[in-house]
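Written below as structure tokens is the structure these notes are about.
A protein chain is absent from this complex, but the other protein chains hold their places.
By written order: A, B and C. Residues from 1 in each chain.
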Amino acid sequence: MSSIWGDYLKISLFGESHGPAIGLVINGLPAGVEIDEEYINLELARRAPGKSLLTTSRQEKDEFEIISGVFQNHTTGAPLCFLIRNKDKHSQDYEELKDIPRPGHADYTAGVKYFGFNDYRGGGMFSGRLTAPLVLAGAIAKKILSGQGVTIGSHILSIAEVREEAFDSPSLSPDVLLGLNALDFPVLNEEKGILMQKKILEAREEQDSVGGVVETAVLGIKAGLGAPFFDSVESKLAHLLFSIPGVKGVEFGDGFSLSQMKGSQANDSFRWQEGRVVTDTNHCGGIQGGITNGMPITFKTAFKPTPSIGRAQKSVNLATKQEVELKIKGRHDPCIVVRAVPVVEAAAALALLDLLMEKESGSWLV
Amino acid sequence: MSSIWGDYLKISLFGESHGPAIGLVINGLPAGVEIDEEYINLELARRAPGKSLLTTSRQEKDEFEIISGVFQNHTTGAPLCFLIRNKDKHSQDYEELKDIPRPGHADYTAGVKYFGFNDYRGGGMFSGRLTAPLVLAGAIAKKILSGQGVTIGSHILSIAEVREEAFDSPSLSPDVLLGLNALDFPVLNEEKGILMQKKILEAREEQDSVGGVVETAVLGIKAGLGAPFFDSVESKLAHLLFSIPGVKGVEFGDGFSLSQMKGSQANDSFRWQEGRVVTDTNHCGGIQGGITNGMPITFKTAFKPTPSIGRAQKSVNLATKQEVELKIKGRHDPCIVVRAVPVVEAAAALALLDLLMEKESGSWLV
Amino acid sequence: MSSIWGDYLKISLFGESHGPAIGLVINGLPAGVEIDEEYINLELARRAPGKSLLTTSRQEKDEFEIISGVFQNHTTGAPLCFLIRNKDKHSQDYEELKDIPRPGHADYTAGVKYFGFNDYRGGGMFSGRLTAPLVLAGAIAKKILSGQGVTIGSHILSIAEVREEAFDSPSLSPDVLLGLNALDFPVLNEEKGILMQKKILEAREEQDSVGGVVETAVLGIKAGLGAPFFDSVESKLAHLLFSIPGVKGVEFGDGFSLSQMKGSQANDSFRWQEGRVVTDTNHCGGIQGGITNGMPITFKTAFKPTPSIGRAQKSVNLATKQEVELKIKGRHDPCIVVRAVPVVEAAAALALLDLLMEKESGSWLV
Partner (left out) sequence: MSSIWGDYLKISLFGESHGPAIGLVINGLPAGVEIDEEYINLELARRAPGKSLLTTSRQEKDEFEIISGVFQNHTTGAPLCFLIRNKDKHSQDYEELKDIPRPGHADYTAGVKYFGFNDYRGGGMFSGRLTAPLVLAGAIAKKILSGQGVTIGSHILSIAEVREEAFDSPSLSPDVLLGLNALDFPVLNEEKGILMQKKILEAREEQDSVGGVVETAVLGIKAGLGAPFFDSVESKLAHLLFSIPGVKGVEFGDGFSLSQMKGSQANDSFRWQEGRVVTDTNHCGGIQGGITNGMPITFKTAFKPTPSIGRAQKSVNLATKQEVELKIKGRHDPCIVVRAVPVVEAAAALALLDLLMEKESGSWLV
């Protein structure tokens, strides 16, 4: 177990919030893949903080440096290493947290796991900042998938209790997803979006925070991806999604609602459409028996409210063994959901590319 | 990607529903672990079909044969191989399914993935029958965990729209979980249980099926398990849970409900209790930053209704390229949830043992 | 670490010499590969004991049972499981070895590693018998490679100090290798072969044993296989070869002799031949920078003499802490080299197929 993920495509993540840099190494990409730095920057910008009152005021441009694996704008076949320097660190904000774990954070559990040696500043390796290299790798994967006719897009389904309609996935078009990609606050229903943003600003004023749910769709994926028994599409995707800080629930297709349907409702009937097998409904979210069926993949990712809040909270002092009141300083997101959208999409792109590489690898022999 | 799972503990699953046998190989267990065959049989019996009208009438006693790795009732350090012979097969029931994929099943997707070479009889390797060896391995893992003071138990939280109360996890006792282990239809509220069973029998009569949600709790687990970035407890567990046929949603602690809370509600405050750090509430389900905090782990697993139903359904004939009406013969569960309970617990036991082996492995050096 | 090997093709080996059966699970083969049972039997027969005075008198026909993954003679895409029952066991021969480790064997080290819980009968999982399933998997791999134009063959280069000429690899033809495959005692020089066999029979009479070296060549392999930095062809092959009981040395091309050459001798010059780049000499054994160059792969594998000998040896009694004289009963090979030939070839076939699957997997994107 480690900060390495993937079977065919291997991602090795490193870095801590207040160390010199964060970054990652990518193994498994074949040589000759074009690396589009502009597109990577666009994706990183979607995740970057400091753009509005909806996010933390930490300013990190997230400029990346290519260390290896790219020559004349194409992959060389060698491992790709990317570095993103940490710049706007306020390490002194974290000095008093050394002995007082923040509720809802990894401070306490990391301290136990690492015998107190973990870098506690800014959450160390548990910082949401580590998702930046994930977005970077995801941008490369998205670009490759895009060349294969695959489109990935998401909307904010809910913030706190404000919720808009879910995707009508059987009729979803790539244009809708691309449109959402371009929005700062991606929703299908503008009015609901305004209400959601209001919830975030209210939480900010109250020195509190809110959570939400992101719904994601993937169009154009081939049938036949996914590897039973243990590497169903759901398993691969959920594994990566639950690595994203703050994620506490994942469902595919109609998910938990499916548990309340009858089989006769839930089963997606097959029919022919232009020589292709399709289904009328898409309750299963494009995945049957853990394998893609060629219909849109849909899934929902639930984020808890950001644990860092300005309000006073009860905690303990691990050194003095006392109970204490904690007021967290530092700069934090009142809601992580907005910035999490490209991270969720990156996870999807990486999981699907890994599965696609497996599928294609098997075909040459038969 | 393959039918091999695990980092420290490695499970290699094999078999198809209508082949000679199913089974698994376990690598990574140290030598000297006692193998309790009686306990394994008890766990297999919890999953076995044919016990009542609530399940399929396929009769499989699931007797296992030890092929390797056990000598004088203890592990030898060599890989353990177990075999479970397939006995009550009605392969002829599946002949007509060869070209007509059952809606909601893996028939279509498996055919695409395996170029038509997959063993379609009884769902082949996609059969729920493959969960029997998982329960076998889970029984070994549960026994080891039990020796470390860990108790795992589950109740059926809902069937169709009938739902009982969730665990009150901060006050949950091992006795409650052990009591649930012993029930044929494990619920906390007997009346709700009767209503749930009624729903299943109704579905059976209507030649239909229903789904449901299983809630599971793990007590007595140490703080400090889980491995960031990619092997959070949630990631490891969800990966295995989403491998179980029929699972479409997984959430930890308050899961999707957390997305509607404020940070000030959702954060579990710390306090001291008998020299140990505990939390008042347990919204996070015992996992913070992907690592156990020593509180009960809780999670919910959503199952879709069994796709095999007697009612007529729309499908396609892949050979003739026509649209057809399909009536599935054979013996099927009107609801998979009851038999899935020990499978979910097996997944939890395996994931946690793997994480525990990692934790202990790191400690010798420091 | 475990009894699982491979990256794209995964082999999971199990079994102990005196348990019910030995066998293996193969993951990663695509669906639709024809399984030629007759060819597998031929390969198993090459390794089987009891054929002449040159080998042990243990009679094991090594009949295999297909447990999963094959339907209508083709792979289904599911894991393949094969079982070989242990029949001619004389477990009582091993009772006194429980506390007295045989020199040169794994008895002592296995006891330490497994805290005394290992199955000591017949060497348990350390028995050369475990190479039978390896040969079985190798037969499948060899057949697939053969379909890609690849031929693998070996000769016994030396037994004790009797040594024949090595392959003249640049001019080697597939017919020579196929001819060697068909021989019971594969040598290039018949006279030398007779001297070698004489050495083995002498050792047998003296209740002693001899070792030897196997040289193997692979023709028809594509250029471009092998994965730097850590998965050079040499690394992959040597890893598997050093898993075979009794192997203590491996060299590629001219190996240790290369260390005595000058660069101007050792470098294989390039030239054009029928539009293909070839080399005049093949000192590097077809591998440059860890990657195949399209020339024949050649390597030599050194086996120590069988440690089981009838002569009296000094050992210790672990229970009584005394020094003792040990005379090993039981049936043993006076020389393992003859039966090891198909095992070495199986290792080569598996390693190369794994590398070939990696190579082909990368090509679809570019």
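Just so we're on the same page, a contact is a pair of C-beta atoms (placed from the backbone, for glycine too) under 8 Å apart; a residue touches a chain by one contact, two chains touch by 3 or more.
Since the structure is predicted, the reported quantities are computational estimates derived from the model, not experimental observations.
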Which one, A:13, A:196, A:237 or A:266, makes contact with the chain that was left out? A:13
Using the touch definition up top, pick the residue from C:180, C:203 or C:338 that touches the left-out chain. C:203
Residues of chain B (touch criterion as defined above) contacting the omitted chain: 8, 29-33, 78, 144, 228, 357-358, 360-366
Positions on chain A contacted by the hidden chain, ascending: 2-4, 10, 12-16, 19-23, 25, 27-28, 30-32, 65-69, 71, 74-81, 83, 110, 113-115, 117-119, 124-125
Tell me where the left-out chain touches chain C, residue by residue. 1-5, 7-8, 11, 13, 101, 103-110, 112-113, 115, 117, 125-126, 130, 158, 160-161, 203, 206, 208-213, 223-232, 234-236, 238-243, 245, 247-256, 258-272, 275, 277, 279-280, 283-285, 287-294, 302-309, 311, 313-316, 318, 321-323, 354-355, 358-359, 366
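The definition used in the following text is that only the chains that are shown with their structure count from here on.
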Among the chains, which one keeps its Cα centre farthest from the Cα centre of chain C? A
In whole angstrom, the CA-centroid distance of chain A from chain C equals 46
Roughly how far is chain A from chain B, centre to centre by C-alpha average, rounded to an integer in Å? 26
Could you pull out the residues of chain B that touch at least 2 other chains? 2-4, 13, 110, 113, 115, 125
